[in-house]
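For this depiction, one protein chain was excluded, whereas all remaining protein chains were kept in their positions.
We just call them A and B in the order they show up, numbering each chain from 1.
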Amino acid sequence: MGSNVSGKAYALTILSPIKNAYVAGVACADTVRDQLENWNLLQNSPMARVPQTYLARLFVLDDVFTQSLPGAGALDTVSDFLPAVPDGIRRAALPTPDHLKSKYLVFSIDFHGELEPYLRGMWQAIAPEIQSVWQHCYGFDAVSDAEDFVAYMKKCQLTAALFFVGSNDDPLGEQLKALYLKQEFSRFALESQGLPTAELKKRYQEFIARVKPTDLTGPAWTPGQYALLKHSDARQEAAL
Amino acid sequence: MSNIAGKAYAINVITPLRWYLAWVNKIIFWVALKFPQYLKGLITLSLIHYARWVIIGRKQFPHLHPDQPKEDLKYGYMLFFSNFNGSWDQYIDSFTFSIPGGLDLFWKWSVRYPHSVALTPFHDYIRYNQVETNHYYSAYPLATSNDVKAARKLKAMLIDFDNKWHDAPDAEFQKHYNKLLLGLQHDLGDMRPTPIVSMAAAAVDKRRVRDLRKAAQHTVAAMEEM
Partner (left out) sequence: MTKLQTASLDLFDIQGDIVRPYGRFGFPFARYVFFNIREGTRGRAFLTAILAKVTSAATWGIGPDPIPKPLATTNLAFTYQGLKNLELPRATLAGFPEEFAMGMKARKDILGDDGPSSPEYWDPIWRKSRDKNRDLDVHVLVSINGQSMAALEERYQWLLEAVAASDGGVVQLSGHRGHDGAENLPYQEGHALLEDGQLCTKEHFGYTDGIGDPYFAGLADASERVRGRGKQMDDGTWAPLATGEFLLGHIDEAHEYPAAPVPFLLSRNGTFMVYRKLHENVASFDGFLERESRNFSGSKALLKAKFVGRWADNGAPLTTAPDDKSKAEWDARFAQASDVEKDRMLSDFTYDDDMSGAKCPFSSHMRRINPRASLEFTQGDKPGAMVRSRGAFDTPGALVNRRRIIRRGMPYGEAKDRTSDRGNHGIVIMMLNADIGRQFEFVQQQWINYGNDFKASNDKEILLGNHDKEYPSRAVLPADPDGERAPYFLRNIPRLVETRGGDYFFIPSMTALRLIAKGLVDPT
């Protein structure tokens, strides 16, 4: 009933079961998590190299949570309509502790395009990084090329019940070019305020020649750029 | 760990569903998709890049290998992933105040959901069932959803203007240039780094920037010695 597709945007939800084993004295799940945390220490995320990726997140799901907060739902409180609640019913109304038998690597990506080309692109761009994280997952041993990877991911995939696109479903290159243009044009508009028309037109034409609005291979933001930019980093700021 | 990538925040919430009610939840989502006017509040809030709800039946966790034990769950689960702008507090507050009915519609099938009004029980429920992200990536950390939307509009209008008026005589050029600016007047904000999301997150970021800078200096120094 649900769909992973909204226009040209795709919501990929992956749950990869992690082996219930250990490597060099560290549980597989913890190793996976540690590897992901290492990605946080890099200059830029490996996902920046995967084409058409808007946003992506990864985490290790250790277990589900047992509820203990008070509820307000009818099903939690329906027994209250009885004048006297037998103990069996009262206890049955409490949330049951529930547990996963395996830990899962959860991978949620919002990207532009179709699933298989995207996954192939991912494998081509960052296969070593993928392997370093997924090597401890069940069934990943059999993955040695892009096609294996696509097949493996499809087995781990879940379908979204509702995929909401708040921004748009343009190709990433379009979005990055557009953001670049927004930044540059707003600066241009500011700097050229009040100029006599002839001068304005001349500067505008120079501006267009510099930013090349229709050329996606021309100047634009790069994926994940400015990830670490802070006010104190004057050199990087100057490039903005 | 980081739930933050520039101006985007990643929230992951997993809540149990009574397995025999999962289908109700799915239908509600389907209706919301079919009749977009139900999403008007969400769209007006304008804080979300992309969001999704996933319902996993209790027997639907991926099973890939004979060695992997089969799940034996009592509940189905609903996963909620959102990429939004602002801090967690701002996001939850905004939703609770602007679309409490919508929140309830999506979550009331989850076990022990306290409804979105009053605020604190709802906060607590989301926090309780939230899982931290280990790694989060945004292709445009300096841009909010508003920025991405504004940018697309700006690009289209700029190209259209350029096609028509690039070499126009001065008076025509000026007139339509003014019109262009007028049409884009709410899309010309300057994009810079995000305000800090919290003191804790800012501290982690500071250390990370410092460590990377040190590492870069070491590399440069090492190369110079070669």
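Definition applied: a contact is a pair of C-beta atoms (placed from the backbone, for glycine too) under 8 Å apart; a residue touches a chain by one contact, two chains touch by 3 or more.
Because the structure is predicted, anything quoted here is derived from the model rather than measured.
Student: Which residue, B:36, B:69 or B:189, contacts the hidden chain when the whole complex is considered?
Tutor: B:189
Student: In the whole complex, not just what's shown, which of B:70, B:175 or B:214 touches the removed chain?
Tutor: Answering carefully, the residue with contact to the hidden chain is B:175.
Student: Given that one chain is not shown, which residue among B:32, B:73, B:99 or B:158 touches it?
Tutor: B:99
Student: Consider the whole complex, including the chain that is not shown, and state which of B:40, B:59 or B:213 touches that chain.
Tutor: Of these options, the touching residue for the absent chain is B:40.
Student: List the chain A residues touching the unshown chain?
Tutor: Interface residues of chain A facing the absent chain: 189-191, 193-194, 231, 234, 237.
Student: If the hidden chain were put back, which residues of chain B would touch it?
Tutor: Residues 7, 40-41, 43-46, 85-86, 89-90, 93-94, 96-101, 117-120, 144, 146-147, 150, 157, 175, 177-179, 181-192, 195-196, 199, 202 of chain B touch the chain that is not shown.
To be clear about the criterion, only the chains that are shown with their structure count from here on.
Student: From the C-alpha centre of chain A to that of chain B, how far is it in Å?
Tutor: 9
Student: Touching chain A in the complex: which residues of chain B?
Tutor: Touching chain A: residues 1-2, 5-6, 8, 10, 12, 14, 16, 18, 21, 25-27, 29-30, 32-33, 39, 42-43, 46-56, 60-65, 67-75, 77-79, 81, 83, 108, 111-115, 121, 124-125, 128-129, 131-143, 145, 147-152, 154-155, 158-159, 162, 166, 170-171, 173-174, 177, 181, 184, 187-193, 205-206, 208-209, 211-212 of chain B.
Student: Contact residues on chain A for chain B in the complex?
Tutor: It comes out as residues 1-3, 9, 11, 13, 15-17, 19-20, 33, 36-37, 39-41, 43, 45, 47-48, 53-61, 64-65, 67-73, 75-76, 95-96, 98-102, 104, 106, 108, 110, 137-139, 152, 155-168, 170, 172, 174-179, 181-183, 185-187, 189-190, 197-198, 200-201, 204-205, 208, 213-214, 221, 223-231, 233, 240.
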